[in-house]
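Not every chain is included here, but those present sit where they belong.
Chains: A and B, in written order; residue numbering restarts at 1 for each.
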Amino acid sequence: MKLITAIVKPFKLDEIRDSLSEVGIMGLTITEVKGFGRQKGHTELYRGSEYTVDFLPKTKIEVAVKDEEADSVIEAITKVANTGKIGDGKIFVSSLDQVVRIRTGELDEDAI
Amino acid sequence: MSELEFALNTFYLLMSGALVMWMAAGFTMLEAGLVRRKNASTIVTKNFGLFSIACVMYLVCGFYIMYPGDSAISSLIPGFGSTLGLGMGSQDMSYGSYSEASDFFFQVVFVATAMSIVSGAVAERMKLMPFFFFAIVLTGFIYPVQGYWKWGGGFLDALGYADFAGSGVVHLCGAAAALAAVLILGPRTGKYAEDGSSLAIPGSNIPIAGLGALILWLGWFGFNGGSQLAVNTASDAIAVGQVFLNTNASAAGGVLGAMAAARLVTGKVDVTMAINGAIAGLVSITAAPDTPTGGLATLIGAIGGVIVFFSVTYLDKKFKIDDPVGAISAHGVVGIWGIVAVCLSTDVALSSQVIGALTIFVWTFIVSGLVLYALDKAVGIRASEADEIAGLDQAEIGVESYADAE
């Protein structure tokens, strides 16, 4: 099983969720994060002092999937999260050794 | 004066005093909004405490010192005594212009205002107990003495120094004490980079900071409007009306002046500058709210608004004076402008005004400085760096300002 972690622009969230359900993904977990990258932050003045907002708001989407679903999930995300502008974000894929559904105790692929 | 006139004046002073009391909420909200979340509970605590201390100390001795009447020792040295016993039994029931108690009430909220100015400037780094100790001294002694010099009939009054509602006696006094405190305290940790450049420390709640300024705006009608001290005759009523009109016009001018300055210099309209502009407009007109026309009052306020914008920027960048809410600029620098601006609509001599401003500043700055310096040597007035980083709320109050348990 794979854990697919996507860091995306927050306002894309609803579209991504819809795109994921089209490929059969029914569960995901999101976290508000802040990102630092090639996309430049902006400089503000507060009471005459400059400050740089260089951590930009991003949304992290985590989806646990069966190995064979990984590619379609990545594609489903990429397709809609891509605005072509710097800062669109990244997808990280890692392996999961085990998954448990707490309610039922089901394991691994059954638990996803 | 008829009994009814006495009654109307008393009622008017009480309503005015209630409006000024309300300024305590204004300072509390303004300051709570402009500090970080980790220090907002402390700001609330400080404002409750300082207001209460001011009320008690002014009753204990402040009022007597400021208005010693015949028991004054000289035009420089007031008399000393207490008004703790102020009660109906003790009041002269053969009435004067207004009741003694209404007079006390109107005056006591002024001294609280002066102390409130300090609280904003020292925010986020001054320890609670030394702050309260200083509040005792300022409200029980430092403020009343200079108040005596002008309003109690002391030498500044004799000199012709004009200060209708206290651009100097209240606002410059508070700001001078604030400046002394800030210089001794030093800036907040992280306020200046190693290369000396000024770093922004954004406030945590702009809507309540805005609310605070609007509360002050409202309260100021009592502050200036009540300072006519009578509304029973046509000429008094007309004067009070003009004071309201001008106070409002000057505040409006201050907002527009500060906004325009911000927009032209930085390209954006920093809302905290608009807020400071309102206060600056109000402070500007406070020394003579009765004499200018509405148009001139607007202009005086607008200049105050422009001044506060540049003052905030320069005190910070050039002088590394770290004043989280801009109190020293809005009440001090603009307070001086207000004192001087009296000459625009009256024939008061500029020299009297300069002497007045200097006297108030020097007295308050030096005595406050000495007290705070001694306090600092004795117990330390600045919170430890660890407490400052964790936030004073944790260190001294134990209550988070915006807990979001569950």
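In the analysis below, a contact is a pair of C-beta atoms (placed from the backbone, for glycine too) under 8 Å apart; a residue touches a chain by one contact, two chains touch by 3 or more.
The shown structure was predicted, so the numbers you read here are calculated from the model rather than taken from an experiment.
Chain composition of the whole complex (per this structure file, using the shown labels): A x3, B x3.
Rule of thumb we're sticking to: only the chains that are shown with their structure count from here on.
Chain A and chain B have Cα centroids separated by 51 Å. Taken together, the chain A residues at the contact with chain B in this complex read 44-51. By the touch rule above, chain B contacts chain A in their complex via residues 197-202, 266, 268, 270, 272-273, 312-313, 316-317, 326.
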